[in-house]
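Okay, handing you the structure first.
With one protein chain withheld, the remaining protein chains of the complex are depicted in position.
Coming up: chain A.
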């Protein structure tokens, strides 16, 4: 097997696994940059996956080949709505943000499985017929060498994810909204004094994280699992959380980390078919994202520090 062949297997597979992580990690970045810890990313992905699959199954005849994209919009909307629960609890009612996030995770699994049984009378949905499918990107895939590695046998969603990461970077670091978002996350009282509505910014950030997490779940379900059951989302949300931290709360860092974790995940699955990897137990690849994140936090791989006010409810008038 030539290097070319290996790359043209590994890179599309990496991008497939990374796309949901990129979206969800970006969602986490928005939320944490505003000072709200969002452990509920996993649950938001569950809701996104559930919504996308149900929508896809119901409306496949109406929207035809556009179905997965329209389903993704539905997942985004429902994910955003669901995250309002986390926003209300952690911003307005000053709940412990970690506990509220845990409640979101439990609630998402409970609600979505309950509704699956309610609607379909069984524990998992049917397989969707109109998922995201592999494509050769027109024109770009004709580029010699690079076209075959980066633009063939791949998914549009992966490129959308990368583009959104750049947009998120622009929004957070180059716009007035981004400046407000970061100031609210670093020093809410100073921001408040300058006339920034801390509560409003935090609400927007949490809802954005829900919308992006919903998209992440929707992509995962429609391109990898193709149905919805209790095992559809199993840890991807936490891995996205890890990617956000490994990427040091920076959108492009989060994207890079998500790509790297996607690489590790895809290797753990396709590794056995590749030369020189077949003898390495895949447990190393499975735990790599988590071990690396701990090392990054510890400072062995460049210290990662959270936004200062992350996890602290803002109470007007408190010093």
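One rule holds in what follows: contacts are C-beta pairs under 8 Å (C-beta built on N, C-alpha and C of every residue); 3 or more make two chains touch, one makes a residue touch a chain; residues count from 1.
The working rule: contacts and distances are computed from a predicted model.
A chain of this complex does not appear here, and its UniProt-recorded name among "Fe-S cluster assembly protein SufD", "ATP synthase gamma chain", "Cytochrome c550" or "Branched-chain amino acid ABC transporter permease" is "Branched-chain amino acid ABC transporter permease". Remark: the omitted chain is touched by one listed residue; of A:15, A:89 or A:309 this is A:89. Within the complete assembly, A:109 is the residue of A:109, A:189 or A:224 that touches the hidden chain. Of A:84, A:194 or A:287, it is A:287 that touches the chain left out of the display. Residue positions on chain A in contact with the hidden chain: 37, 39, 85, 88-89, 93-96, 98-100, 102-107, 109-111, 113-114, 117-118, 230-231, 234-235, 238-239, 241-242, 245, 281, 283, 286-287, 290-291, 293-294, 297-299, 306, in rising order.
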